[in-house]
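The structure under discussion appears below in the form of structure tokens.
Excerpt of the complex: some chains, original placement.
Each chain carries a letter (A and B) given by its place in the written order, and its residues are counted from 1.
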Amino acid sequence: MWYYEKKLQYPVRVRECNPTLAKYLIEQYGGADGELSAALRYLNQRYSIPDKVVGLLNDIGTEEFAHLEMIATMIYKLTKDATPEQLKEAGLGDHYVAHDHALFYHDAAGNPWTATYIQGKGDPIADIYEDIAAEEKARATYQWIINMSDDPELNDSLKFLREREIVHSQRFREAAQMLIDEKDKKRFF
Amino acid sequence: MWYYEKKLQYPVRVRECNPTLAKYLIEQYGGADGELSAALRYLNQRYSIPDKVVGLLNDIGTEEFAHLEMIATMIYKLTKDATPEQLKEAGLGDHYVAHDHALFYHDAAGNPWTATYIQGKGDPIADIYEDIAAEEKARATYQWIINMSDDPELNDSLKFLREREIVHSQRFREAAQMLIDEKDKKRFF
């Protein structure tokens, strides 16, 4: 089970109200390769992965919820002072009439999150490659969002998150190699 | 952010391998009114709800993740020793060819979880009634599953969870009344 502490993993600051940027950032909240996908994917795989990898999935899965909270905080800060008219100009008029200033788990185009974005196969090597791919895709998404952003304070947090994805990808690669080595060992003896 | 402690909110025991029961129980893992819906709904609403209610949503949302973990543990225990043939007889053959013994966020009929199950309107009273309805629906689902189960040890945990939904419903009703009273007060002065 989890305990909540009222702090963010890394500070989140935004320069100014910027709903256009919020619109793109929501891709990492409820999009295919966003933080919700990551957290739910890893925590779900814990039950069928070899014991050696459970801790890794647990740690990264829990951290991804902290990332999700950072993204939520960013979106909130970028939009909380926006008028309906400003949301409309930012392409968020459709979000506004459905959700007002509330967040929602959809991607930048408005597609609601679906579990079909993720997978759990029960095959350890397939699952870990799913996870490496997930981290690489999340890294790419952060890059595309940073390319769209001219808010240096927000970018500082986004670069932290992008860096974390690279670290996670590396750790999943090590886990994949360990699983492959073990499988080869079993074949040999 | 959250910290993970390796323990369950309430102990989970099952009498025996019982994939048929697991098939129905998965409704509370990835179904419309299951624990994933609950956790994600409340944590998402935190950003647009009045300050007084944020703590309530945060506490219950975090607890629902602990419930999700209990459900996952139940399903794992009910299925981990099942052969493919037993899964097939339990109506889980379709789950097996897609996921082997891994869990997945779908309902008892196999529909993947979707964010369209939940809502965040930005209107505090609408959001809290969404939450009351959610708890009542989850309570009903636990009842229907208990009706299907003849495992007394599992039922002990399920009754704990059903009871928690009733408590949450009560707390959301109090929050609704508080929000309505405040709104009336504002109108009066």
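In this text, contacts are C-beta pairs under 8 Å (C-beta built on N, C-alpha and C of every residue); 3 or more make two chains touch, one makes a residue touch a chain.
The structure presented is a predicted model; accordingly, all values stated were derived computationally and were not measured.
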{"item": "Identical protein chains in the complete assembly, only 2 of which are shown", "value": "6"}
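Operating definition for what follows: only the chains that are shown with their structure count from here on.
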{"item": "Chain centre separation (chain A, chain B; CA means) in Å", "value": "22"}
{"item": "Chain B residues within the chain A interface of the complex", "value": "1-5, 7-9, 30, 36, 40, 44-48, 58-59, 62, 65-66, 69, 72-73, 75-76, 98-106, 112-116, 118-123, 127"}
